[in-house]
Each structure stands twice: as C-alpha cells, then as structure tokens.
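For this view, one protein chain was removed and the others were kept in their places.
Here is chain A:
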Amino acid sequence: MKDSAINKEGLSRIDGRLKVTGAARYSAEYTPAGMVYGVLVGSTITKGSIRSIDTKAAEKAPGVLAVISHFNCPKIPGYQIASTEAGKPEPKGTYKLFYNNKILFNGQPIAVVVADTFERALFAATLVKAQYTSQAYQTSLKNNTASAFAAGENGESKRGTVAAWKTAPVKLEQEYVIPSEVHNPMELHSIIAHWDAEDKLTVWDKTQGVKDTQDGIANIFKIPKENIQVNSKFVGGAFGSALQVWPHEVAAIIAARVVKRPVKLMLGRADMFTSVGYRPHTWQKIGIGATEDGKLVGISHEAIGQTSTYEDFNEEPVSVSRSTYACPNVNTNYKLTALDIGSPTWMRGPGEATGAFALESALDELSYALNIDPIELRLKNYAETDPESGKPFSSKYLNEAYKMGADHIGWTDRSPKPASVTKDGWLIGYGMGGGMFGAYRDQATCRAVMIADGTLLLQTAVSDIGPGTGTAMVSIAAEIMDIPAGKIRFEMGDSSLPYAPSQGGSSITATVGSAVNDACKELKEKFSQLAGNTETPDYTKILKDHNLSKLEVTTASKGGDNMNKYAMYSWSVHFVKVCVHPTTGVVKVDKVVCVADSGHIVSPKTARSQIVGGAIGGIGMALMEEVIIDHRYGKLVNNNFADYHIPVNADIPQIEALFINKPDPYINPMGAKGMGEIALIGMAGAVANAVYNATGKRIRQLPITPDKLIGINQSAMVNGS
C-alpha cells in the first residue's frame, strides 16, 4: 500500500501541478465582485513633515474613487492606544500609516489612490503633489556609529575573561561589513481587502502566517479576530518579508472601507525595497586568538546594525560567536544605530547569516595565521556540549558533515597557499564556512479526517512560502497512516483552519509536522479501537462496517521538557570552489557542496531544493547583493533588478546538497530539525574564504564585486599572498 517514492527520492510537490500549469493563485489573483485598485504615493523627501497634499487633479482623473492621506484617513483605532501622556515621546513600534504629517524615511507612503482600473490608479497617483518641510537627516551607518545604543537587554554578554583573545600567542582583529540586502521574493507583496460587513473583513494576502496576520489586523483595526478571514493559499516566496502586517496592507484595508468595494493593492518592485523590510547593514569587529596548536583562547565580537528611528530591530548577529565553537572566553557587544530609513526585518538566517560571515571569515584568517587547515581548526575547537548553556546537544553530527563535504568538493585539491593555483588563466580557490540555527518546536494543531472513500484530509493554518510544507506533511502522514500520498489532501493558508504558527525560523516541519504526526497517530488509534485490533486498519472497511461517513480528530501538539534539557540546533557546512579572473576580478562560483545536519529528512526531494535555494541566496549575499543609498538625498538608488543584482541562472553551477539524515532523538517524533536558515547561513563566509584562497586578497566588506579584486593580477603573480 505504501507509496515507495516517499522513502527513496521523496515525494514530488503535491501542489506542483498547480504551479506548472499556472492554476496556483497567489494573493493578487482573486477577483471579488466590484474590485478596484489601490496605488501608493511615496514621500519624495527623507525626513520632515507634510505641509499639504494637493489631490485635486488626482481626484478629477478618470475612474478615481478616492485619494486617502493622513488628512482624511478614518481613525485607525489600534494606533490611538499607543499615544502616551503629553510631552513624552511615543513608544517605538511598527510604522503607523497615515498617522500624522511626519516623514520618517524616503518612499514612506503618504497617500493611496483608488481607481476602477490599475492604469487609472497608477496614473492618478502621479498627479498627487505634496508640499514638505524638510529636515536634516542621517542615512549613513558609517557616519553615525557614534550614536549607537545598546540593542536590548542582551546587548552585552561575556563568558570568562573579557578580551582574553589579546593574550593569545596567535591573534587577529578585523572588521567585517555587510550592506543592507532586500528579500525581493519574486511575487510582489500584494493584498485584496474586502469588508463583508461593518466589522467583518476578508483579505487575500501575501503572508507567512495567516493566524499572525489575523491577529495583526485585529490589533490595528480593533475588530474581533474571528471576524477576519485571511487567505494565503500560495505565497510566491518571502524569506522573512511577510512576517508582519505592513503599511500597504493597512492602506488597502482602509481604502476598501472608504470606497466600500474590494481593493487590490500590489506593490511595485521599487516599493519592495522600501516597504517590506530588509537585512540591515551591519558593521562587525572580531578579535580572535588561539594557542600555537589551534586551541581558541578567546573571541570578542562587536556589531552595530542599522535600524529606523521609530523601531528597534534587534537580530543579534553576535550570538554565533557564543555558540558555534568551544571557546572559554567570549565577549560580545551589539548596538543599534537609528537612521532615517525604513525598519529592517527578519531575512533568511536573521542575525546568524550576518554574524557567521564575520566569524567564519575570522576563523579562516586564523587558520592561515596558524598554518592549520580550516576544517582541522574547526575540529580542534569542536563543541561537544553547548558552549553557551553547558547543556548537551539533542544531536550533533557536524564532524561527519565536515568530512562528507570535504570528500565531495575535493578538498584535497585545495592548496594551503593562497593564489597558487591557476587553470586556463583563472585563479582557483577553495573555501568553507558553516552555519548554525536554533531548532525549535512551537505549538500547532492539526485536524485529520478520514473520509469514507479513503481520502485523508489534513487541515492546519500554516502557509507555504516555497519549501514545500504540504509535501512534507503529506509525507509524514502517508508514512504513519500507511496509505498512498495521492490519497491525502492537505489544506492550509486559511485562517479558519486549526492553529499553526507563521512559517519562519525554520520551525515548521518540526512544529506542524509534529501536529500532523500526532493527529494521524490518534486517528489511526481510533480506527484500531473501532476494529478491535492493532494491525494497520482498513480504514474504508471500518467506516463502512460502522456505518460512518468519516472519522476525525483534532490534535494539538507542542514540544515538551526536552527543549529545556537539551540545546537544539541545526548545522550546515558549505564548501565552495571559485575561479577568479586575475585581470577583471570576476568571481565565478564553479562548484558548491552543502551538507546539512538537520535530523531526519522527511521530504528529501523538496529538502534538496531548499538547501540549493539557500545556498544561492548565500552566493547572492557574497557576490552581488547591496542596497546603495545616495546619502545626499537619503534615497535608495538601485531599487530594481537591473541595479540590485541577485543571482541569475548563468551565475550558478550545479550544487550538491547532502544530508546527514540522522534523526534527532529529542526534538519531535520525526526527529526532524529545520533547514531553511542554515541553507544560507555560512555561505557568504565560504565564498569569501574561497576568494582569499584563490587570490590572496581578503575581502571583508560584502559583496565581493570585481572592483574590490581589481589589481590582484600583480599581487597574485608577484608574491602569491
């Protein structure tokens, strides 16, 4: 009865057919009757206030139904609550749309134009003219590090002696910088909002979590959350950008209320750079020291990340230095600088991806200073228990991952001497870097219904931004129920279904998978009881015998005490071979091997794609992605795909994704840990380390664009270091 495909190759995506035929509908692709279009107008100044907005021409333009700004916006109840006693500054928090006349960043939405067609709304938006009073602004992190303040309570931490690294016989101190990077999922953020009644709302929305979006909207509009229906059946990528209710969602909901018709609002690509968050530009400094034979003595890791003036976004890039390697003395310090720019947000591998670039680069630098192989250096400082909490790991096979990756990339071909290997006029280099991310199991509920015809229906409110959640859940259920995957229907992306958390933090397979597991086991048990035996039940026969049309269970599931007893992490290690052109400085990634230690792999086919996708995100981070702001105007100048580069097909070689695939005995019944974040974390360091091995030039400021490598021709050829 078993679907043999599940165990070997893994299932093909259960929603694949809908995706390859164009039948999968994403948030902007519904047509409630009478739907009209909203287009946002953005601020053209960076800081100051709005004196007036001339909306006459726009209102007169054909098809225009409304122009809404802070001048005429209906009161948004959730915003009022936050206002505090007179004289005190407002508490910080997410940006409030059309709240007052203040401009806090360039591109901030100041109005929404609603018209009967998209073209008419788009044109009318160009007719809205605002008068501003401008103020001086700061958009440069570099020029404002002096005003940095401690990032939350965990801004500072120490283990052992502060700055112990300085006493080590071999030591180095370096600065590492990452620019801001933008998620840029291919699907533009969009929403269709429709008020079914005065206090009843339906939205088709791009979100990583229908339940969180439901809560978020309920908080802003102060209506009971049961009255809000959130649909998000297909999500065209997000990578962290759809974890909160953004201003454009609020704009569409208000607009729909004002014009009393459903309103569709789809951001333009340029808005995607200013309106839905980004990975924050961060400066880091690492001091690291070791004994002559490569034992770490101490690490000091400082970071200053940018945030907005209205919200403190804290992602703790320095935590990697506390947990990755066994090291007795570690001190970290994390600060934020508030700039006149929109708020950053979680982006794939939040914090860790930034921190790991610095730490893995520093380890590599240390390996050359010590003349020890980078893998050997990591093995010498291998943490057998969690260095931070002292707890045992629930499972850790990272040492096997190092070996597996090294074998597959051909690590023995790597020369320990930089800039010493050339082939066909290109410099060749190898590098590696690792990543870690907490493995979490949250709580979720699954309804499992066995129907008379033998179909198993699974329902839970999770979203799938791409990794193939439904496919993984069906794989789990097929295994337990011992029925073919084709007999299972998985329903999700609908806030009326049982609770599931947002898809983020690499926790969905562990969390929702557990709920599916528990629900299926409970349902199967129910059948066994009915049948009076414990063998694999014949579901349809039992239902028929008992004259039942269906049998169902709704099961809530959450992690137990094990999460307190053990330190739970997923690990990855990335190996990269690069070719660098000595004259132009062009870096070509020639070969990539990624190994994930993320427990039991429940859905191998989609898991491989997830690792490959994360690795490609990491290559983008390493080699091309960079938000560029013209600080004279506080304006982002490369807000499009021609100027903000992300990898295209020609940039990417075949990528080998390998799994340790050993179950974690403590995290959940499947033994599965997350892998969305670790797929990317550590990759940028691996590429930078490979570039150094190829060229002898250490690039500590991402991205590694050709201009930073120009001139290697001479140095590489002359002294080879």
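Throughout what follows, a residue touches a chain if its C-beta (ideal position, glycine included) is under 8 Å from a C-beta of that chain, and two chains touch if they have at least 3 such contacts; residues count from 1.
Convention: contacts and distances are computed from a predicted model.
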*Under which of the names "Lipid-transfer protein", "Xanthine dehydrogenase YagT iron-sulfur-binding subunit", "Threonine/serine exporter" or "Branched-chain amino acid transport system permease protein" is the non-displayed chain listed in UniProt?*
"Xanthine dehydrogenase YagT iron-sulfur-binding subunit"
*asked:* Can you tell me which of A:465, A:553 or A:702 touches the chain that was removed from the display?
replied: A:465
*Selected from A:142, A:269 or A:565 as touching the chain missing from the view*: A:269
*Given the contact definition stated above, which residue among A:235, A:375, A:623 or A:702 touches the chain not shown here?*
A:235
*Footprint of the hidden chain on chain A, which residues?*
12-13, 15-26, 28-29, 31, 60-63, 116-119, 123, 183-188, 234-237, 239, 266, 268-269, 465-468, 605-606, 608-610, 612-617, 640-642, 646-650, 652-655
